[in-house]
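Heads up, the thing below is written out as structure tokens.
The other protein chains are all here in position, but one chain of the complex has been omitted.
All chains are identified by letter, namely A, B and C, in their written order; residue positions are counted from 1 within each chain.
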């Protein structure tokens, strides 16, 4: 595992610049604020069109045979990181990563192809915080019945993928009852979903779900690195220009030291996520360990960076008008998503033979 | 419990000043360093004579009927704190607090009277880190057999109090085999004790032991507050006089903020210990909770204060010649003593109905 | 500091007062009955008993105040709704008492205490947060009036307040601390515009206040021209004492919410979260005992500096506890009750959802003095550590970089 490449290739750098430039134009703090204040759309559809169709990024993990780019985990992580940097309200993680991975390569060409093109979106119907085996819904005679609480990005999904007794089923979004929640992170709204004998077709075995969750943990960690990175950069920039006591606030040593520590933590998170992504790309020899590590370290740095961002902005960081809170809410919500650091540390303990109980 | 007095009375203030003045003269950083570098005496006998006989402080917890001052817990805590402030190598905690409390009021007049006068010292023969029920030695025909590892201050004790099958026995120090350990904290050296059919007499029921341990936890916390207080004061004084970059080092904000946080923690520890001591003095309605709280908070602040003291002194704090390391070692060793913070948190969880497992 | 008034004296006076004024009738009656009762209590010196006679008090010791409050509460008397007039009681009143003229004390203190007039505080500005003395709202002398222009921010209760205590720059040509004066502003005066300020919780607890040629008669100045900074110290000292200082039982406050969440859902328990909950429980209890000790010090007439520890740890703890609650709740914690823009008059840390607590607690280390400023104060005033090199104290305010 020590020959995994943890630094970015020129191609990856180009992709990053491209996505970042697009987001700088089409997904500003103000546009996300407007989106969130509206409290109406399930995601930013215009932005998603650009990401998915314009830049062709929805199919990075879809097999080439089905019209995708074929397991481009490193590229997907770059995209996730940049979208996290912009707290972009688009279903990349939920549709292009989680649902796509859950479908696996054996799924019907048709759906994967349409996900790859961005024509449709899908969501895996599990609670956002899920980290181990999901509760299974009942499937009978081609119809699914049951309820799932707190599903990310399900409100706008064209298709829901439902783990049921004998496999993963696809259900049309229009065939279910979806209730929007006032979500802590409105840039990735949650909703409760009810299936009442909703027509469904079997699309994949259940074995793809753990794989999707593991990929989700790593990719959400990439997103968290982007998020933390925005928080650090924005705070540093603000502290350079904000004067109090006749000095730039950024010249005060206590703040400098905290930001230095944050930078160290971010640097480490970047390395850990790079490792988890490289491991995924290489076939996942160290998969569970790497994903758990990434999710722990990513969650911790994202929350800390967002909290420091709010605090160091002082009063302005506590207002609705400043975008800092969007990052705070995303950070805290993603910390829970796909398993909190606490849950992943517990899993890791088993994986690396550091059990709490005597074996 | 809210009417417990947490502030010091004028009498207690006088006692504090008296003990502090005596220690300033007879127990300096240099004298403790010499003691420790010698690696020979079990404790500082000259200093103990002053504390016990000169100032009459060995009998604070001995009942008045047996020649003591009668359960003066508040006074004992003042003494413990001041001795901690000076990392004084004397057996106040082990003999005048722990052994005395373990003897209880039913013990023979003779031994308690001699402990009160400071003529003799005693040690409870349990491991320094003990926090729950001790392992019991075997007692037969007026003789005790067995071994105890890592007993504090046992090397110089005239009498060892041994928890055995049917009660607490007193054994003459001269009748046992004691092996000195190179202890992390040489100001309170540990030794291993072996009893080979050592002549013993029953002096108290075993029920006194938990009481002694609870009192020990509170009093060692008082000691830790004194220790932390010395570390903070000494660091502040050094940072005022040490110049780097043309400024007193104490004007650098990052250090100021860390010291402010340390002061807050110390202020809290002082209140918590005051509460535990006041509770003991009032009869102990909230005894176990108060003692565990004190031991947790005291241990944490002592270790943190000592670590900051070493770090903020820079190179000089890392030398043998500067007394900072004496405090670091005492802090870390007392953190383990009578139950680590971790053990006390576990106990507390049960006491305040916050169990880990479902009941 | 010895007071002539004993607890027995005070109790006797209260009994006599209650014999003459029926508390139950006042509480059960209309607003007018309530107000009449409160005015009579003020006039009898039983409002804030440590205030001077004639100004609602008896010159008694501060430690006797709880005796009066408890006695009136026990008798079922109406109170002055202290949660609503906290700024008046906690900040304006002590400042007016110390720095006001006798006319000002007479005019303002009675309706302030009875709650007839709500007060707010106009200190902070967008460009002057931690560095309050750097504020730029201008007050220019014009005849017997001062004319004000500027913008204030983070003003709670401004939308319902009758009066404001206000700090403004009367001389930009001297160093910043020397050019400030302290005023009482009529919030209903022309040129005073109040706009709600929405915060990250979604609500608008605070306001922005725009001053555009608003006039203040010179008789509403508190202290001398140029002495505003000194006067403001009285206000700020009292603010810090009043935040986070109430007596709570064990598990009072936010830790009780976390403990209840722990107890109610065994399925959510993990060893890691247990450690976190226990550490926070210990810290919360330590903070509570510290506050208890501070109150005993105050009562003993030896206040000491420990109060600043209370405010600092209150902020840190609220943030850590609310974060831990979200961690414990997992998915369920991501559900808020609403994002609607309410206008709450009080912060309710135990009766709302976990997301609210987490978000609102972020303000605890900013409002009323940031935690950073508090650490500076502790380091310099309590520990006596040297100040940093200052670049802003000898230059005329107008020449400072900003």
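Assume a residue touches a chain if its C-beta (ideal position, glycine included) is under 8 Å from a C-beta of that chain, and two chains touch if they have at least 3 such contacts.
Just so it is clear, the model here is predicted, and its values are computed rather than measured.
Touched by the hidden chain within the whole complex are the displayed chains A, B, C.
Taking the whole complex into account, subunit B touches the unshown chain at residues 39, 127-129, 149-150, 181-186, 190, 243-247, 252, 254-255, 303, 307, 310-311, 314-321, 324-325, 328-329, 332-333, 335-336, 340, 342-343, 345-346, 356.
Think of the hidden chain as still there; on subunit C it touches residues 271-272, 274-276, 278, 388-389, 391. Although one chain is not displayed, its contacts with subunit A can still be listed: residues 2, 5-7, 232, 236, 239-240, 247-248, 250-253, 255-257, 259-261, 263-264, 267-272, 274-275, 293, 296-297, 345-346, 348-349, 352-354, 356-358.
What we mean here is this: only the chains that are shown with their structure count from here on.
Of all chains, the one whose mean C-alpha position sits at the greatest distance from that of subunit A is B. The mean-CA centres of subunit B and subunit C are about 42 angstrom from one another, to the nearest whole unit.
Subunit A and subunit B have Cα centroids lying 52 Å from one another. Among all residues of subunit A, those that touch two or more other chains are 252, 254. Annotation for subunit C: residues 271, 372, 375 touch two or more other chains.
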